[in-house]
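Here the complex is missing a single protein chain, while all its other protein chains stay put.
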Amino acid sequence: MTTRIAPAPAPDVSPIVSMDMITKTFPGVKALDQVKLDLFPGQVTALVGENGAGKSTTVKILTGIYQPNGGTIRIDGDPVVLATPDDASQAGITAIHQETVLFDELSVAENIYIGHAPRTRLGLIDKARMHQDASALLTEIGAPFSSHTQLRDLGIANKHLVAIARALSVDARVVIMDEPTAALSHKEIEELYELVETLKSQGKAILFISHKFDEIFRIADRYTVFRDGAFVADGQISDIAENDLVKMMVGRSVEQIFPQTNHEIGEEVLKVVGYAHPTEFADINFTLNKGEILGFYGLVGAGRSEFMQALFGITKPSKGVCRINGNIEVIRSPADAVANGIVYVPEDRGKQGAIIGLPIFQNITLPSLDKTSRKGFLKLAEEFKLAREYSQRLDLRAASLDQDVGNLSGGNQQKVVIAKWLATQPQVIILDEPTKGIDIGSKAAVHEFMAELAAQGLSVIMVSSEIPEVIGMSDRVIVMRDGRIAAEVEGDDMTPETLVRHAAGITTPTEGAAA
Amino acid sequence: MSRLIPVRETILAAAILVLLLLISSRFAGFIAPSNLANVFNDTAPLIILALGQMVVILTRCIDLSVAANLALTGMVVAMINVAMPGLPIPVILAVAVLLGAVMGAVNGILVWKLSIPPIVVTLGTMTIFRGIIFLISDGKWVNSHEMSPAFTAFPRMELLGLPVLSWAAIITIILFGIMMARTQFGRSIFAVGGNPHAAVYTGIDVGRTQFWAFVVSGALAGLTGYLWVSRFAVAYVDIAGGFELEVVAACVIGGISIAGGIGSVGGAVLGAIFLGVVKNALPVVNISPFWQLAISGSAILIAVAFNSRSGRTKGRIILKSAEATQ
Amino acid sequence: QDDVRIALVVKALGIGFFEAAAEGAEEAAAELGNVEIIYTGPTDTTAEGQIEVINALIAQNVDAIAVSSNDTDALVPALQRAMQRGITVISWDSGVAPEGRQLHLNPSSNPLIGNMIIKLAADHLPDGGEVALLSATTTSTNQNIWIDEMMAVMGDYPGIEVVATVYGDDLADKSYREATGLMQTYPELDAIIAPTSVGIVAAAQAVVDAGKVGEVNVTGLGLPSEMAGAIESGASQSFAIWNPIDLGYSATMLAYELSQNGAVAEPGAEIPMGRMGSLTLDENNEGAMADPFVYDASNIDQFKSIF
């Protein structure tokens, strides 16, 4: 199954695209710092790096969506400016972006061809030819739906296939794939690999971004490593061992990141019995104990967030009860959940977590206003006192407490969201992908803090898709797959291999299933 | 499947048919072809404006200045006609469309370049355009006998049994049908409204598309301005006062989502026709005209409640996929 | 020198009829010598708009306000305040309730107008027929009174049947649509009576567009300048109006008499109004200026350039 597909061509060809000294800053973040990247014809270059290393930013610069603050991009040795997405496709660069950037209201064919549809002689869109071409593309990538389907009727995996088809609809020399397999099933992934092989044989340069080391070692010819927005190394895949690649990526060995967990696990705090939802999840049963860190692992889209949000009173479960400290409680709204000591730090920080537009202190006190006010009237001094206390506890870095939370870096925003919930003095804190998109320093702080909370007797549920994090932090792990609990593992059973196996629904152990 | 039979349009068309049948049970003459042609002719301005508004709403904007734009253009062409009675109609038409487009461009620029919310921009330009009519006309009317015969005759001129006014609506419908389905601009409009973030990734300039949507809406308002003034053979400050809300109402009834991205030419046209039928039927079926407002208000509420039900996004279904693969 | 400031408040600016009245007011001012006319009004025919205008006039402490109102009752409190501040208040053309003004000048006597509009229609229908009314807004005082007066004398016109009353709100497009609706609902319709200058023009246009010239006669109250085309096309046989210039002139004269010459508005009083003679007040402090005058093909050319 993991036979290497083709030998790496000789590295003496000159690159089609080469980025040199590229820098990109966002307010408060240096996403890329003088990085370099070369893409060679007929070769697959894997770009690896942790979350937030700047991979997607690189993609957006190459596709004309972002403008770099400095550095040069060369195509066939000539410096170019890619001012718009159009410029990029003119230059022969096409990409499958990490987020699906498609249009629900349009048909599959229109999604594939928007912006460059075939025209009739009158200059109108040639629908017949568009659908014909689209069908051909869909067949080529093995998509099981018609070009006439409306996009909204497709699931996430099929949408991703549309995105792939869209990238291939441009006659490009450079194809970029930003985590293309994250949402695909096994069969589709195999077809994608074949496609990569075809593109390679056509002499195209491919940039392949992935966190899955097995696939990197299977299809890539070269690698480039970024860390914290900086270039670390590049070279031939055949010249490097997996462990070394990981080390370059993280800058230290993986075990070191996680704090020692020396907390005591007490009696049962929360018991969930038979939670179900008509379309999202079913048969969820588990218990959570005092001072415990319970990990929820699964592939993206496994339904973990949906379930957590039901537990928090946002989506309504159709069945199931929840017992808190031995009493059955009905949670119909987040307000009920908070009253019962359950709080939720959501995955989508910008939309669901921080209230961008409100100052930091108001974000922190929002769910605890009852405590800082008298008879419904605000008491600013009390608010500042509370905000000060928790921002210090979380080591928040900010200019002042009345600063808009939107001006903070992602990690500090996350701290504000956590502070907001800690200020309510909860019993159970649910952290959904708590370290997604935050820098390594903050990540360690969050991990350390999580351990500290558990040590203080708080029960923590941590949803994470990062295996090292799950294993490093959790006392116990529940694996979810397709809306159901696939397994519960504890102690020495918590190996990367078991987790991946349960998450992917593979019954027989496979080799090289995880990094 | 839902693509083959556009549900909303079918239901709206059925509602209009039922309405026509009800009316004809009270007054049989209403569904005589000649009368239906009259109703269509009377609804033509609303149809044209609703199509322009549709484009704007699809891009997540709103144009409250269309009626004022119409009135200002109408006054200007009427005054031009008084000053230069010999000016041929095609020139008048060109002036009207151009002037309307310029006013639309003013809205568009403010939305595009200064990112002022469209509702604020067009609320402001609405009052400004009306005020300008007063300033240029000194509040005076331009009456039918001051207009040249050719000027007032144009919208009534019959071609193949239908007045030019009706043809203007029909041609606009056809052009919009082609534009929305078969041109890059038309598809961009859906893309910008449906998912502005993704539109940027696709190389579509959101602001520029909104700008052009305003220009289109303005140009149509200008065209309608001339047609309106010549048809009713009078121009004054207040013509088509409050018409902007009727235009928005037609779009809403036609299933165009105020949140952008969802809607169709057929919907907008049917929405306008629905209102036109109601408006024309009330006087003939002896329902007091005082019922008209309440009826159109209820129609809007029912339509929007209905559209939101049928259009509710299904969400992704995690469990189904589980069942399918097992 | 301190001019006497008389405000002529109209239903809405820009209507030909009122523009002509303003001319008459200026004529009176010129005759009186020391009078300044403030011609003003809202831009659309609303009571709220007129109240804001009246408040501004009170603030300027004008000497007199002569108003053609959009609403019989709504202006009363504002006008009462004006009177409390010593401002002379009269209404003309379209009146306000008695407690809101000192006197009201009717362009003509209401019974005469009511009779005139139905007579104009009946004269061309010797064998009787169906007529319909196209009025202004539902709230216009004077139209409502005239229609009531007309209904009172219907007994004198046997065979004439009023089949409907519709409202064009003094908007060209609405009036047009209502007139078209009338012709559809009543295919036998013989005449449309529009006692409003906006409605009559729109109705005539609608008749022409429906190809019913000769079948449906449009009549009522209109301005010669606006109706010249309708007479020419035959959509209208005849119509009537009083002279708005005279009306503005008379209103100004009356306001001047009351505020400067100590004339008292009380039942039975006779108040001079320059070249128009004098106004005799009835028990409601109302008086009529003159008879309406009929225009038809024989005299339209003579008047169409005047007002």
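As written, the chains take the letters A, B and C, and residue 1 is the first residue of each chain.
By our rule, a contact is a pair of C-beta atoms (placed from the backbone, for glycine too) under 8 Å apart; a residue touches a chain by one contact, two chains touch by 3 or more.
The criterion applied here is as follows: contacts and distances are computed from a predicted model.
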| item | value |
| --- | --- |
| Undepicted complex member, UniProt protein name, chosen from "Cation:proton antiporter", "Autoinducer 2 import system permease protein LsrD", "NADH-quinone oxidoreductase subunit K" or "Phosphoribosylformylglycinamidine synthase subunit PurS" | "Autoinducer 2 import system permease protein LsrD" |
| Chains still shown that are in contact with the chain withheld from the display | A, B, C |
| Touch criterion as defined above, residue of B:Leu17, B:Ala32, B:Met157 or B:Ala259 at the omitted chain | B:Ala259 |
| Candidates A:Leu366, A:Ala455 or A:Ala487 - the one touching the absent chain | A:Leu366 |
| Contact with the hidden chain (one of B:Thr125, B:Thr172 or B:Ser264) | B:Thr125 |
| Residue, one of B:Gly29, B:Pro85, B:Pro149 or B:Gly297, that touches the chain absent here | B:Gly297 |
| Candidates A:Leu124, A:Ile355 or A:Ala504 - the one touching the absent chain | A:Ile355 |
| Residues belonging to subunit B that touch the chain removed from view | 62, 110, 114-117, 119-121, 123-128, 130-132, 134-135, 139, 237, 242, 245, 248-249, 252, 258-259, 288, 290-301, 304-305, 308 |
| Touching residues (missing chain, whole complex) on subunit C | 13, 38, 40-43, 46-49, 51-53, 55-56, 58-61, 71-74, 76-77, 81, 85, 137-139, 144, 167 |
| Touching residues on subunit A - with respect to the absent chain | 256, 259-260, 312, 314, 333-335, 337-338, 344, 346, 351-358, 361-362, 366-367, 369-370, 373, 376-378, 384, 388, 391-393, 395-403, 420, 444-445, 448 |
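Note that in this section only the chains that are shown with their structure count from here on.
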| item | value |
| --- | --- |
| Nearest-to-centre chain - CA centroid comparison | B |
| Chain pair with the greatest number of C-beta contact pairs | A-B |
| Rounded Å distance, subunit A centre to subunit B centre (Cα mean) | 43 |
| Inter-centroid spacing, subunit C versus subunit B (mean Cα positions, whole Å) | 36 |
| Contacting residues of subunit B [partner subunit A, same complex] | 2-3, 178, 181-184, 187-188, 190-191, 194-195, 197-205, 261-262, 313-322, 325 |
| Complex contacts: residues of subunit C adjacent to subunit B | 12-16, 19, 43-44, 138, 166-167, 171-173, 176-178, 180-182, 184-185, 187, 201-202, 205, 209, 225-226, 228-229, 304 |
| Subunit B residues touching subunit C - in the complex, by the definition given at the top | 27, 29-30, 35, 38, 42, 134, 137-141, 143-145, 156, 228, 232-234, 236-241, 279-280, 282-284, 286, 289-290 |
